[in-house]
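Note that one protein chain is taken out, while the other chains of the complex remain in position.
Chain lettering (A, B and C) follows the sequence in which the chains are written, and residue indices restart at 1 in each chain.
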Amino acid sequence: MEKVKLTAKDYKTKIPIVWCPGCGDFGVLSAIHQAVADLQIPPEKLGVVSGIGCSSRIAGYINAYGFNAIHGRPLPIATGAKVANPELTMLVAGGDGDGYSIGTNHFVHTIRRNPDLTYIVMDNRIYGLTKGQVSPTTPTGDVTKTTPLGNPERPLNPLALALELGATYIAQGFSGNVKHLKELIKEGIQHKGFALINVLSPCVTFRGKQEYDYVRDHGVYLDDVDHDPSDWNAAHEVTQWMLTKNQVPLGVIYKVEGKKTLADEINEVQEKARAKKIYKDVRELIEQFR
Amino acid sequence: MEKVKLTAKDYKTKIPIVWCPGCGDFGVLSAIHQAVADLQIPPEKLGVVSGIGCSSRIAGYINAYGFNAIHGRPLPIATGAKVANPELTMLVAGGDGDGYSIGTNHFVHTIRRNPDLTYIVMDNRIYGLTKGQVSPTTPTGDVTKTTPLGNPERPLNPLALALELGATYIAQGFSGNVKHLKELIKEGIQHKGFALINVLSPCVTFRGKQEYDYVRDHGVYLDDVDHDPSDWNAAHEVTQWMLTKNQVPLGVIYKVEGKKTLADEINEVQEKARAKKIYKDVRELIEQFR
Amino acid sequence: MQQEVVLAIAGSGGDGVITAGDFITKSAARKGLFAFMLKSYGPQIRGGESSARIRVSAKPIYSQGDFVDVLAVFSWKDYKRFTDEIELRENAVVLYDESDKTPLEAVPIPPEKNARFIAVPFKKLASEELKVPLAKNMVLLGVLGELLNLPLDALKDAVMQKFGKKRPEAAAVNIQAIDLGAEWVKQNLPEGIAYRLEAEGGSPKLVMTGNDALAFGAIHAGIDFFSGYPITPASPILEFLARELPRFKGAVVQTEDELAAVTMALGASWAGARAMTASSGPGLSLKQETIGLSAMAEIPLVVVNVQRAGPSTGIPSKTEQADLFQAVGGTHGDSPRVVLAPADVEDNFQVAVEAFYLAEKYQLPVIILSDQFLGERSETVDEEVLFARERKIERKLPAEDELGEDYARYKITEDGVSPMAIPGMKGGQHYISGLEHTEKGWPSSSGTVHQVMSEKRAKKLPLIAEESGFVRVYGDKDAPFAVLAWGSTKGAVREAIEAAQKKGMKVKAIVPQLLYPLPERALDEALKGVERAVVVELSFGAQFYRYLRAYYDNLPEKTYSYARAGGNPIQVQEVLKAIEDHYEKEVEA
Partner (left out) sequence: MQQEVVLAIAGSGGDGVITAGDFITKSAARKGLFAFMLKSYGPQIRGGESSARIRVSAKPIYSQGDFVDVLAVFSWKDYKRFTDEIELRENAVVLYDESDKTPLEAVPIPPEKNARFIAVPFKKLASEELKVPLAKNMVLLGVLGELLNLPLDALKDAVMQKFGKKRPEAAAVNIQAIDLGAEWVKQNLPEGIAYRLEAEGGSPKLVMTGNDALAFGAIHAGIDFFSGYPITPASPILEFLARELPRFKGAVVQTEDELAAVTMALGASWAGARAMTASSGPGLSLKQETIGLSAMAEIPLVVVNVQRAGPSTGIPSKTEQADLFQAVGGTHGDSPRVVLAPADVEDNFQVAVEAFYLAEKYQLPVIILSDQFLGERSETVDEEVLFARERKIERKLPAEDELGEDYARYKITEDGVSPMAIPGMKGGQHYISGLEHTEKGWPSSSGTVHQVMSEKRAKKLPLIAEESGFVRVYGDKDAPFAVLAWGSTKGAVREAIEAAQKKGMKVKAIVPQLLYPLPERALDEALKGVERAVVVELSFGAQFYRYLRAYYDNLPEKTYSYARAGGNPIQVQEVLKAIEDHYEKEVEA
């Protein structure tokens, strides 16, 4: 066995953390620190791209190449980076607002393209950074700053959506269980292609402590029940648990390997193109203009 | 029986049509003309909002309040209009690029909000107006201007996506069968809430005539088979036919009534708010600042 | 006789610093005093440092005040974060919690300020006497109230208003705490500390933030529809309207992003509603395409930008005036629009009304350039001033005989405004688009049509520039020296003008409320006799200075620029120095 050199501590940074005491995102951060340590990913080969939100600040707290970009756009940024620099292990992080509201278009089409990214969404079912407005995952009826009389809308189900779109690794974690979450992240990183990890990561400031209790009381670990993550229909049923059984599934909901990634596609195109014609010098392009 | 006054002809306009001879969109236009005539919708009560694309030009060819807006944004524009002016019958029209590429975010969240709109997507599986680039519904392997060696990507399945997102009226039509399509549109307009009608409307210029043949040869009318559109699982299976059976389902795939619309939600909020406090004069708002 | 005082309070998130500041401001307003309160937060979402800076005065005030007279801190650690923002006046009084044992030499206050330090047992009184450590901010309130001679009754009223109904016990404890603090001052204040405001105020005033004033103004203007996406520092507009607009049967939608927010508002307006959206820089960048559509399709639209420091995410909680270029020219193409700039909290209300007035009358996008400093500060406001300017808000509709077959949505008219048929109007059916079009709205790719329609759309601009009341002048009307400013720098500029006048300089300030199109004639009028000018602004790139050069023909030849990056609001001293720098030169010449 190879000697383990890097520990979780080696992935910490010195940037002061701005999260509120008790914020779920601390758990996610620990899980990431431990996951990349377990996998011994050299920090310089690790990229972390995030959007904007409390959760997105995480890019600064990991010893890596961190890019806390703009709201809603971490997926295309990370896709570009991964295409340009395929050696990088690329984590993408953000909030429910970032990923499932302003970023939904990219969410849909990134899944379609299947780049080898691990997308960790810290779903606190609220807009934290902007101080408590309704998010697309806020439960119906909940009072927020912009739904003072209760949220009239129905929440989006990102797990079901990802499944329908053809994602090949879909998991849900809980920031209150770092050990479990760490394993999900590791598996996501090792999965070839796009991996979605939705993490219930309570915002204690704008959703209160009961959010922790909710997940603790209603969480069901898929390892404890007879769930086959390679079975699409079973996975689909699991994605509906919150509606059908008031249960929060935790674990790997769906996973299949072997789907072409964006890198595979790009390589194929390059090979096909070069099979037709290879230029030795840029100047040869001139021929088509004569 | 009431005397029918308006005919399809009354819904035509004089603006010169720019579509190529043979374009599928002509069929969609006829179907709309006939549908609104059948329903005797007064032209001044009809709104047609579209994005940008060949298909989106349709807003100019219907005697109505037509708004050929900007690329990808017809859904929120129509939502705003419908909220502001609930009496209008509001059609939204556009292409596969407009709705399923640049407009996907609005597609997702409009379905969640469920405004009472009828959204007709002229899906020609290509970008027509910009002269033949790949679209999110272009089949894998097809050669387009931007995939000269064949489209490496997997197409999006808008029907399945809408179903997963909770749409309550989902239908697919074919511009080659105007009569059938007309009925789908009428049903969509009469449906309370968001109605999606995906219309296979071939682009003869950039996809060739075989696109017609494909639908004709592989189309299966749901009326002819034993499909129950109120059964979600059955509907889901139907949305997969193109992949699983190389068949193109035509007809109403899913339909349930009774889901709250955006207008219902807005009314509820207004009622709740006014139950708490009603201002007789704007100036009374001042009290909170004392 | 003490006419005014600038207070600063610094603490951690849990310390209730902002609440204390709010109560002081409210009670000052009730006494009829003028007040101005600025909040500032550290990067922490909760539990981080925060500070409130409150200026209270018997005379009208226009800025936050450069120097702090009285500083109150719960801990030196928290205070440290704000040294950039808080400058003490010489001999300032510094109240600090006695439990913070930092030696005074180590405290981040320069010795040359000669501050008078007073240790106060804020925490101890709250914990020991009341057993409610959290009430320390109310103890502080009592201390400050007594120190400044604010009416304790008014402070207590403010407490009752906030907690009375919902949490009567909390209210009772807080009131006790106020008394404790006041009592402490009476017993323990060293001799020679005299910050008692002796002034009598006028009639009671309102206190509101600029964001609330803007949202309120929009309701006054008859807004029907608002769609927005949260963003600091514009979210309070969305929140205010989400709460209040439904009571007026209006609708508010929080959308999935800014693209939906602006297009939804445009759709509502097209269908006949008065519609608005609001955001800050990043959101405005995303809205540019639709602003162009509003201009091209000639659909009224009000777009608010509560500016923050940029570029990119920048400093979301800090102010700047650097979105001017974007407001004027951020859209592709030659795209007519109106840009309005409120300059204080009252203005936020009035400019909202003006925005609807102009948008509806001229059928184009109106951008309101507020900023964080304007939007988030609280200020005393006079009710009558708020409602003083009346505007008749109306959209030009087609007459009966203009409808039918020949109805031309973009009919060329003298003023460039064409009667707009609203969906639902019989015989008004027509087709519009963002494409260049003929009078009937039919798409055209003719260069001639493009020129003619560009002229048609542009015709509105000179008329808007002639609308009255959009240029304000402060100071000596005949002065040969002017400060040109816009938006939230107005306050400091106005006070600097007064200070310069006191120093014997002949100066005035010119502050347009309408930035685009420039009200040229009113500016000409205001600039009469001006030989030198300095343009003062909070934009590193001196956008206003450059904009004036580009668009205004009669700028004094000797026009200088004082511009710096935002973050902290501009100070009176800074403006005064800018005046002196360039005024001096004139004397030399």
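Methods note: contacts are C-beta pairs under 8 Å (C-beta built on N, C-alpha and C of every residue); 3 or more make two chains touch, one makes a residue touch a chain.
What you see is a predicted model, and the numbers here were worked out from it, not measured in a lab.
Peer 1: One chain isn't shown here. Among B:Thr205, B:Gln240 or B:Gln288, which residue touches it?
Peer 2: Final answer for the missing-chain contact: B:Thr205.
Peer 1: With the full complex in mind, choose from C:Ser317, C:Gln501 or C:Gln573 the residue touching the hidden chain.
Peer 2: With C:Ser317, C:Gln501 or C:Gln573 as choices, the missing chain is touched by C:Ser317.
Peer 1: Among B:Gly128, B:Pro155 or B:Gly173, choose the residue that contacts the chain missing from this document, as touch is defined above.
Peer 2: Selected residue, touching the omitted chain: B:Gly128.
Peer 1: Can you work out which residue in A:Leu29, A:Cys54 or A:Ala81 touches the chain that's missing from view?
Peer 2: Candidates A:Leu29, A:Cys54 or A:Ala81; residue touching the omitted chain: A:Ala81.
Peer 1: Given the full complex, what residues of subunit C touch the hidden partner chain?
Peer 2: 42-43, 84-85, 280-282, 284-286, 288-289, 292-293, 295-297, 305, 307, 309-315, 317-318, 320, 322-323, 325-326, 328-335, 433-436, 443-451, 454-455, 458, 539-541, 543, 546-547, 549-551, 564-568
Peer 1: For subunit B, enumerate the residues touching the unshown chain of the complex.
Peer 2: 16, 18-21, 23, 52, 54, 70-72, 97, 101-102, 104, 127-131, 133-134, 136, 145-149, 205
Peer 1: List the residues of subunit A that touch the chain left out of this view.
Peer 2: Residues 13, 15, 42-47, 49, 52, 59-60, 63-70, 72-73, 76-85, 87-88, 105-106, 108-109, 113, 262, 266, 269-270, 272-274, 276-279, 282-283, 285-286, 289-290 of subunit A touch the chain that is not shown.
We adopt the following convention: only the chains that are shown with their structure count from here on.
Peer 1: My parser should flag the chain pair with the most contacts; which pair should that be?
Peer 2: More C-beta pairs are in contact between B-C than between any other chains.
Peer 1: What's the chain with its C-alpha centre farthest out from subunit C?
Peer 2: Farthest chain from subunit C, going by C-alpha centroids: B.
Peer 1: List the centre-to-centre spacing of subunit B and subunit C in whole Å, with centres computed as mean CA coordinates.
Peer 2: 42
Peer 1: Between subunit A and subunit B, what is the separation of their C-alpha centroids in Å?
Peer 2: 31
Peer 1: What parts of subunit C, by residue number, touch at least two of the other chains?
Peer 2: Touching at least two other chains: 243, 246, 256-257.
Peer 1: What are the residue numbers in subunit A that touch two or more other chains?
Peer 2: 101-102, 104, 136, 149
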